[in-house]
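Here we show just some of the chains, and they stay where they sit in the whole.
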Amino acid sequence: LRAEADADADPETTPDVGVIMGSDSDLDVMRGAHEALDELGFAEQTDFHDAPDARFTYETYVVSAHRTPDLMYAYGETAAERGLDVIIAGAGGKSADLPNMTASIAYPLPVVGVPVQEKSVDSVIGMPTGAPIVAVDAGKSFNAALSAVQMLAREHEVLEDRLVAYHESLTGGVARDSRDLHDMGVAGYVASREE
Amino acid sequence: LRAEADADADPETTPDVGVIMGSDSDLDVMRGAHEALDELGFAEQTDFHDAPDARFTYETYVVSAHRTPDLMYAYGETAAERGLDVIIAGAGGKSADLPNMTASIAYPLPVVGVPVQEKSVDSVIGMPTGAPIVAVDAGKSFNAALSAVQMLAREHEVLEDRLVAYHESLTGGVARDSRDLHDMGVAGYVASREE
Amino acid sequence: LRAEADADADPETTPDVGVIMGSDSDLDVMRGAHEALDELGFAEQTDFHDAPDARFTYETYVVSAHRTPDLMYAYGETAAERGLDVIIAGAGGKSADLPNMTASIAYPLPVVGVPVQEKSVDSVIGMPTGAPIVAVDAGKSFNAALSAVQMLAREHEVLEDRLVAYHESLTGGVARDSRDLHDMGVAGYVASREE
Amino acid sequence: LRAEADADADPETTPDVGVIMGSDSDLDVMRGAHEALDELGFAEQTDFHDAPDARFTYETYVVSAHRTPDLMYAYGETAAERGLDVIIAGAGGKSADLPNMTASIAYPLPVVGVPVQEKSVDSVIGMPTGAPIVAVDAGKSFNAALSAVQMLAREHEVLEDRLVAYHESLTGGVARDSRDLHDMGVAGYVASREE
């Protein structure tokens, strides 16, 4: 990572969003972030030196605060130099320190913390004054990615358009459910859904 | 607000950060946001049509989700057109709906939710998939403002510099406390602090 | 909805009870309301312009506070004009804002909030002074419908009679269980229930 | 109470709303109900046989589920015959049984439960299926009275008008705070409030 940081890569070729998690057992929950990023046209970059064609990209690492503190340090310290714009960090357990420590080390890069379990919420959100982190609800890695893209959309209008397009499809789905439920009646709707 | 939205104002003259809260009794807690913004060189804009000289500005409103839902709607719908880049929304109580509803209505503008009381945390953070909000811990409006500026700093390097400068003064203070406590010993340190 | 509100329909032909929920995934829990209403002789109205024969009717919609705030607004604002007398609103998650927001927008129409999950209770019940809602326990949509009918029964004595009749059948069932358990003994009762 | 129930009084002369509480130490919290009823033009009736002139009235009793179960029974059983239309019942502690038991005994009269303390919420709201109660948040007796009047307003349009008038004054106050805070700026507003 330190080598990559020194590489002074063209910002157009570096990953925009870093997705990290405390253990590969968190991947089930954290995949929501990848789904949202894919939905919004981001590509996964698996080789720092060989960027995908897509304008916006993300990368993924397992980084454990308690089992690999050195790796966490290195990731946080090099994040800005490696060209990242925002980090999504997820961790589980009651001492979900990865998002907080990464936010402290990578500061002033914004970090969106994802509590992988309900019991991780307090640990992720509870930073002292002067040490900022923003958090989403337990398991909501999908929303964390939407929020990360909302931040990037401050500079990139195309991302704002994609966010709006995504939202319209979502709203349309709810409206369709609503109309069907009303017009078919409860019994009819349930029957249609079970078909 | 709708008139201001139609005014098509020069983005350089509109407030960058909107600070809203559910009741003026939340002001004690929410002033932390103003303090952080002042610390980072933002000016308060009290007249939409007459911007202060400072490059970065904020505005403040009381908006109650449950007592003035129409006002909340109007604020959220016009936020982007009125030139805001990020909203900091604080609310107290167990149904702290203002940050969530504002995030839904002002989408895709990023909203940083501030639970004004500990019991407001769940209500602020608990959004469903597809409806993003980011939150800070209860009462941490100061950090909410730091986070908001971290987002703006994606486009404005000068803000990044100010964030770093602020952090260095903070770190320096902790280091000084640490050295004093160690070198004076506990009794000596306590005595020196009571002087 | 706004068209229906303007239709100035005969109150005898409009739905008396509106049942709304934040997502069609809440339907499993909210069907308890429909069951209670059916039990008390209400009919489902699936076409606003073509009322069923029954004197008392209900309608159902999916309305998401965070994904379709405009629809929520329209539903709440037109509820009284569309002839509704009481709304039963259910929502899940930790930010279960639909019941609260609907109560604020449809005011002074009474709204019975149904927390779809245990974790939704705080968010549903926690309104500030001046913004009324009444709530039932998590998942108790059946009771929400009983409560809604208790309100309607203030004007409609026939509903009071139906409530009493329903309750007598319920009480009779408990009394029968009690006598059987006592007279058969525990072992005998368990055996009889397993047959 | 049983004598009053037998009196077969003219409904125009009986109290419309009964406010009961488990102990006179709950009165500090429950007075919010009286304030709301006074605000909406209700008069307190202190003599069942001598009604005040006002069209809408309320009465108040201390009734302890655990210390005076007989009194609770008598109150609940005679409530309908004594002409009450809705009961507001408040209780504190972790076994806040008064609202629930009254709702069961006075059924099908609607009962609005008021948890006098935060720790009373679960006990007040947690009724089993088939035994309805509606509840407000801890300490929100003011809202309980608004809800009770919303129920009465189904038959009495004048109460609907009073509810709307009350709400407009409330909304106006928030809007005024909002404008002042924005236009004066935070420092100016705080200074003006401290004057």
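So that you can tell them apart, the chains are marked A, B, C and D in the order they are listed, and the count of residues begins at 1 in each.
Just so we're on the same page, contacts are C-beta pairs under 8 Å (C-beta built on N, C-alpha and C of every residue); 3 or more make two chains touch, one makes a residue touch a chain.
Please read these numbers as outputs of a predicted model, since none were measured by experiment.
**Q** 4 identical chains shown; how many in the complete assembly?
**A** Every protein chain is the same sequence, and the full complex holds 8 of them.
Keep this in mind: only the chains that are shown with their structure count from here on.
**Q** Comparing B-C against A-C, which pair counts more contacting C-beta pairs?
**A** Of the two interfaces, A-C and B-C, more C-beta pairs touch across B-C.
**Q** So which of A-C, B-D or A-B matches C-D, with over half of the contact pairs the same residue numbers?
**A** Match found for C-D within A-C, B-D or A-B: A-B.
**Q** Do the two copies chain B and chain D share over half of their interface residue numbers, or under half; same or different?
**A** The interface is built from different residue numbers on each side, given that under half of them are used by both copies.
**Q** Can you work out the whole-Å distance between the CA centroids of chain A and chain C?
**A** 38
**Q** Cα centroid separation between chain B and chain C, in whole Å?
**A** 39
**Q** Where in chain B do residues touch two or more of the other chains?
**A** Residue numbers touching two or more other chains: 23, 64, 67, 94, 125-127, 130-131.
**Q** Once you've mapped the touching chain pairs, tell me: line, ring, star, complete or other?
**A** other
**Q** Could you please specify the touching residues of chain C with respect to chain B in the complex?
**A** Within the complex, chain C contacts chain B at residues 22-23, 64-67, 69, 73, 93-97, 100-101, 103-105, 119, 122-128, 130-131.
**Q** Would you tell me which residues of chain D are touching chain B in their complex?
**A** 137, 170-171, 174-175, 177-178, 181-186, 188-190, 193
**Q** Going by the contact rule set out above, which residues of chain C touch chain A in the complex?
**A** 23-24, 27, 31, 34, 44, 46-47, 59-64, 67-68, 71, 94
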